[in-house]
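Below you will find the structure I want to go over with you.
Selected chains only, in their assembly positions.
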């Protein structure tokens, strides 16, 4: 029977000039929607998992259109709440070779940032779920969002639902009066699976002498927070905006494992590739052993680089085929 | 020698689904920029007047792109100020026949709304100008915007520059703690030309027994504020979203004048038609007598209904030809 995953976080309208046009040339924007956690949910839905995304949109045609995007991509949207004034937005100018992509956010004061704990009955939301996933972006948005996230994690803990957190917060996101170090530890220590980098671990633990090696950082995180079963990361080598390399890595308390490096020679859309990795990891851990789960995550991540938009729309077949070593991309008829 | 006009007000990014698509169908947005006062300035520039628009944008690629739009359409942008976080936006779904167009604003907290009087040296801005134009939207945006507007009007008065105001504010726009009735009278009474409706006059004067007839309302406004030379309005008959009729009307203290009704049987874009009227009126009063000025304003307004976007891009020839009674739209080779 299909597994069921719950995700929680903001979904933004994504506006991008067509092709490789710059903002200074655009006379139209391509319109999509995205957000780290919803990206994970949708990718899982395309892999065959039942996925519900919990979020909040303004109660107008734009909030409805954002919901429609989630529905179109197979999500259950019964826990989308409506209210507030504004849909968070981001603008993406796509780079190439030596020219970086540029992202501009307009998300302050969004309907999601005004979310309050009393708006969500997590026991109801998490009923029948197998997994809850959150990211480090959510607690950075507002005190309400952080509190909702903590409530969700604790409720999931109580209900015996696995919790994974993707801890990739940037310091400059925290603008509502609390610091990452004040808020994150309580959230991270109740996770079963943590996806992060050495740098992320050092930020959370407030380490003064950080360790560059992922495996040692991971060990220190698991020492600090014993509930955590696995710490998972990926190495991205950005040869250029058009050519990236990806390698997954995992410390599960016993073994340190790394995947083959995957070589994405013609990047189509790099946004959301971390979320594709997270979704691949969740799917993998649900269906395979740790090694294959990591391979699955890396393959999913690599494939996302070829899909326009925030979301990994590839099929289970595509991921399994790449995971099995077929990098040929040979046409399917 | 070409006249010089200064306008002041917010410019928003305008995003609209292509053609007659609804928000619930859109996968791209057409991108333009607009704002009542800048619309007036640009239309005047296409008629051959030198026009400078004063506004404030965030100091990022989007704020630059908005400036580029003004430059492309011939405005002087040396008094565009940069700062703040956010570009005001509006979303426009175009209606047809019985289906209304729908507009959604996301302009709270915009760079313009955070404008402060000390940011603008009006004596410098208004140097060599012949005319200053503002609208009732600006004082509704924020206390700072209202104060800047008042400063501009008073400086213009002092410098002997004509002032026109387009008083079409809606009550539900006033959210920063002051009411229209507290703020507007001081602004209106220093104008030379006022463009408004009976309803607008009643709002400003706080009349309890309003008068439906424009000419009597206009007279009362000029009685109350003796600086005002002319009160100008237009009647719009909305037969449907696709078919409007327009008629200009003016009370100049001596005569009440109305134009022929112009019949816009195939509306292409109704947004900004009021601004086209205002720009036509300003051009008209600069170059013709009152009667012809009103004809020019009506013709400019009618033509705007056929131009996509907020702004009236038609040529002086086009307006003069329609003002002269040629409604045939016959092809020019």
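A and B are the chain letters, set down in written order, and residue numbers restart from 1 in every chain.
FYI, contacts are C-beta pairs under 8 Å (C-beta built on N, C-alpha and C of every residue); 3 or more make two chains touch, one makes a residue touch a chain.
Only a predicted model underlies this, so the values are computations on that prediction, with no experimental measurement involved.
Taken as a whole, the complex in this structure file is built from 6 copies of one protein sequence, with 2 shown in place.
As a convention for this text, only the chains that are shown with their structure count from here on.
If you average the Cα atoms of chain A and of chain B, the two centres end up 45 Å apart. By the touch rule above, chain B contacts chain A in their complex via residues 15, 18, 22-24, 26-32, 60-62, 64-65, 68, 85-87, 89, 91, 93, 102, 104, 106, 108-109.
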